[in-house]
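All protein chains but one are shown at their positions in the complex.
To keep things simple, chains are lettered A, B and C as they appear, and every chain counts its residues starting from 1.
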Amino acid sequence: MVSLEDFGSYETAWCPGCGNFSILQSVKQALVDLQLKPQELLFVSGIGQAAKAPHYLRANVFNGLHGRSLPVATGAKLANPGLTVVVESGDGCNYGEGGNHFLAAIRRNIDLTLLVHNNQIYGLTKGQASPTTAAGQVTKAQPSGVASDPFNPLAVAVAMKAGFVARGFSGMPEHLTTLIGKAVRHKGFALVDILQPCVSFNKVNTSAWYKKRCYELPAGYNPSDWAEAMKTSMEWGERIPLGIIYENNRPVYGDHFPQVKQKPLIAMKPDQEQLIRIMNSYA
Amino acid sequence: MVSLEDFGSYETAWCPGCGNFSILQSVKQALVDLQLKPQELLFVSGIGQAAKAPHYLRANVFNGLHGRSLPVATGAKLANPGLTVVVESGDGCNYGEGGNHFLAAIRRNIDLTLLVHNNQIYGLTKGQASPTTAAGQVTKAQPSGVASDPFNPLAVAVAMKAGFVARGFSGMPEHLTTLIGKAVRHKGFALVDILQPCVSFNKVNTSAWYKKRCYELPAGYNPSDWAEAMKTSMEWGERIPLGIIYENNRPVYGDHFPQVKQKPLIAMKPDQEQLIRIMNSYA
Amino acid sequence: MTDPGGLNILIGGEAGQGLVTIGQLLAKALVRSGYFIVVTQGYQSRIRGGHNTFSIRTGPRELSTPREAVDLLIALDRETISLHQGDLHSGGLIITDLSWGGERSDFVGVPFKELGPVKLNNTLALGVAGALIGLPQDVLLNVLSGFFGKKNPSVLEENRQALTKAFQWTGNKAPVFPKLPRVSDPGKRVMMNGNEAIALGALSAGLKFFSFYPMTPATSIALSLAAQAESLGVIVEQAENEIGAVNMAIGASFAGAPSMVATSGGGFALMVEGVSLSAMTETPLVIVVAQRPGPATGLPTRTEQADLDFILHAGHGEFPRAIFTPGTIEECFYLTRQAFALAESFQGPVFILTDQFLADSYRAVSSFPIEDLPWVGPVSDPPNISFPYQRYALTEEGLSPRLIPGMTDHLVVADSDEHTEDGHLTEDLAVRKKMVDKRMTKMEGLLREASMPEYRGEPNPDVLLMTWGSTKGAVLEAAAELNKQGKRTGTLSFSQVWPLVADHFSSILEGAKEVVAVEGNAQGQFARLIRRETGFPISRRVLRYDGLPITPEYILNSLKA
Partner (left out) sequence: MTDPGGLNILIGGEAGQGLVTIGQLLAKALVRSGYFIVVTQGYQSRIRGGHNTFSIRTGPRELSTPREAVDLLIALDRETISLHQGDLHSGGLIITDLSWGGERSDFVGVPFKELGPVKLNNTLALGVAGALIGLPQDVLLNVLSGFFGKKNPSVLEENRQALTKAFQWTGNKAPVFPKLPRVSDPGKRVMMNGNEAIALGALSAGLKFFSFYPMTPATSIALSLAAQAESLGVIVEQAENEIGAVNMAIGASFAGAPSMVATSGGGFALMVEGVSLSAMTETPLVIVVAQRPGPATGLPTRTEQADLDFILHAGHGEFPRAIFTPGTIEECFYLTRQAFALAESFQGPVFILTDQFLADSYRAVSSFPIEDLPWVGPVSDPPNISFPYQRYALTEEGLSPRLIPGMTDHLVVADSDEHTEDGHLTEDLAVRKKMVDKRMTKMEGLLREASMPEYRGEPNPDVLLMTWGSTKGAVLEAAAELNKQGKRTGTLSFSQVWPLVADHFSSILEGAKEVVAVEGNAQGQFARLIRRETGFPISRRVLRYDGLPITPEYILNSLKA
């Protein structure tokens, strides 16, 4: 029996009141619900406040570079398909610095879970606009207000027919726990964009702001209806839908590779005869 | 009067039969139709076969790095809003190496035109899969077939509410000329994804393959209907729609900047009094 | 006070307790009262909690380096006491909460709870410290008004009252502490850190376009510029990542705007291809790299000087570059100006290599004579250019007349491929050779304009301390002490580390009995470079790579060992 204690409890470097605490708790609870052992799990993160999260639970961890967690996770998953791989990082990390890897991961449909702590701001570097910061929002780096339109990760993911596209909110931890559990269980690339108040630097998208707007998608909502999902992904402002926005069963990356058969590469025995055959083909 | 001769005529390094020739001709014709002088134009390109195109016409040119034409163009346009800036490069350049800049350019809605010669292959490096190569297509680098799903640039652009999203085909040069003309005239970021046969390396998406499938969007098609555009952007396979798929009038980047008022930065006079005021603010 | 230059105040506490605020206010009050300061900031990669420090060394004479021994410790939390009491000089005091104070005679136990709510503790501590060292109360009140005035008058009032209470309490209850000597003429100085000076230097030089992606410790350059962008008609653009930033800046520079980027090592790693592009297309570009300890993410908020080799050799292919390494706030300002002038004149990449210590180190500097300083920037329509324009015309100096697209009737063609004189791509190998020679010839101009290193001391010293960049101040003060101890010591400080002109300094190296390289890295990178360029071996080294700046004490201790 895996229990919450298996994932430990650590002092964090986060600000009191930060939404990250609740996300961390939901992640742990989801793993307990799935009865996944720390040893089976690999957390990969980038750099930022969100990216520190894997240091605060017990698991295998690779905390890499800002923006580069998805390719690291992809390499690790291909090398050992037996690992359950979870990528956890911020909106800046995944949609800013690492935007191109986000697109590539969706195209690959590699079997991993991407948890984006989306506080709509660069937290660790003290409050510059992130790709999801609202247009017009003023920061010290954008004193005349953000001039770009925000990135809508869900719309792009649905447009690209990502396998699992969901939104959660740190202020609704039970709902979030369920969502994370489903995402981890999903075969293929699963995105959970998690709205997360940053009490220190985002004075617009506060906990109250989110609470007022967030609602759970109704039971009748059909996440396999792409056109509906597209529309739902665009909903933002007065009302913000939470839940699984879109889901499908695209073939998973690696299923294409006969050489990746749920067996770690490290366990593959050398085939010297084949190697000799290859060498002789140069004769 | 600007005429075709003003844009010169050059020997190219392209293969006989390549779709690039016709695109080059359409670009020149569109510029003539718009009566734009070579001196008013800045072409920015990356690296690839498509990216050589600006060398084959008379204009200001910055032929930069593979994948990096959009940020160069953005910097140049911000520095001199008077320039008409056209980015011309391949599918690999813009959607592969430069995918993150593609997202950022759409978000900015900076006033430039992006012409993507989309031959669904890496031409210059001899035929590896590009982001738009069909799943399953076999190349020397993908001997078991491409394992990722192709990138759909139009769907992503529409999902992000890009200002002008269109598709052309090198085999329908008059239609393409009109499209390019409209794209250049559009205020804001304009994408024209141009289907282009690569006779040397893409033996699947040949001229005949495209000809059989491409059709012009009907006169009644309404490019300002986003949901419709989303659906149209997904059409691919038996039938491939050409034309302006989506259009809107989002505010243009730079309109936000009071300091960029259709006047090149080079012409801005130094304001020493303000500088002294700034210095004194540190006292 | 055993500090030869003055008084060393260290404020310690958690992030979020407002210690940077009172540090800045205290520093500003000191500057306005005519004192010199050197601020050292030590903080962590987190927003709240942890342990941060803001230390101010101050005195009536010019100061160039921090020191480690503390005269006045302001402890906003208990951890500060345990971590820093060992640094306290005899005679030093610890300002702290009464309840943490115990019975020690060196404690100034302030009854914070009595004097005001917790959120005012920092201002109270500021008042106590100000009063102890003899700062006029009205100067501190003015500084408070400048800081809080804009935001909220009621907050200002609270803070004014707290400050006043603290002065009263100190007058009545606190032990005596040696007052700072009064300065008769406070001069006309400003308080600025290294990054602010780089930003102002860039603006004064004619910067028109700045693109960046946030990265400590470079971000404050962006923030300083962003605050002024609108009023000066400068564009400051946050890019999608560092690759975007450097390519945007190149595009803007190509279109005529003097351009700059600023980042730290990890972000710069992503700009490396762009450096090569700037060189190949001969597009001026100023690149600021504010160093922090690596590899990879390393220690994001600390200091180091370990990216010299990296910056010097960054970029594929061969091309000239220049690297400035400011050692003072004034050098941050003036070398940034020089970087812009050089980038424009030699048409290529010029670096400013600084570090977290200098970036965040506030100092008092004389106002810069902005009105007398020229701007640089390309001429929009130079005369006598014949048709067809050749962007890469071969000339003796390797420099081709530069035009800006859209500003004349000429067409400007730039290319990252090897190119002919008109800028179009070529695979002609004879042209290739000429173009390499052209680009490399520009090195000669850079060599001609290279700054001399600064030598101080008598000729042929027994010990020569050689250094570069922000370590200069520590080396100067260590040398002064060695000289006092009777050891004839000279210093050689490089504010430009590339290109090097051996004639500028070889005889100085050879004339010394012993040369010691002092650098903030583990390998002695600059000493190695000197050997490569001159053959002169420097085996004695004082190196530091624990994330803290080199101090005079550190040098003196290392030399003893």
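Methods note: contacts are C-beta pairs under 8 Å (C-beta built on N, C-alpha and C of every residue); 3 or more make two chains touch, one makes a residue touch a chain.
All values derive from a computational prediction rather than experimental measurement.
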Contacts of the hidden chain among displayed chains
A, B, C
Touch assignment to the omitted chain, from C:92, C:127, C:315 or C:461, lands on C:315
I'm checking contacts with the chain that's been left out. Which of C:95, C:280 or C:500 qualifies?
C:280
Among A:83, A:172, A:191 or A:229, single out the residue that touches the unshown chain.
A:83
Among listed residues C:418, C:514 or C:553, the absent chain is touched only by C:418
If the hidden chain were put back, which of C:170, C:228 or C:521 would touch it?
C:521
Mind pulling the chain B residues that touch the left-out chain?
13-16, 47, 49, 64-67, 96-97, 99, 122-126, 128-129, 131, 140-144, 200-201
Positions on chain A contacted by the hidden chain, ascending:
38-40, 42, 44, 47, 52, 55, 58-65, 68, 71-80, 82-83, 100-101, 103-104, 257-260, 264-268, 270-272, 274-276, 278-280, 282-283
In the full complex, which residues of chain C touch the absent chain?
44-45, 50, 243, 264-266, 268-270, 272-273, 276-277, 279-281, 293-302, 304, 306-307, 309-310, 312-319, 415-418, 427, 429-430, 432-433, 436-437, 439-440, 521-523, 528-529, 531-532, 535, 537, 545-548
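In this text, only the chains that are shown with their structure count from here on.
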If you average the CA atoms of chain A and of chain B, how far apart do the two points sit, in angstrom?
31
Can you pull out the residues of chain C that are in contact with at least two other chains?
229-230, 240-241
Find every residue in chain B that makes contact with two or more other chains and list them.
100, 103-104, 257-258
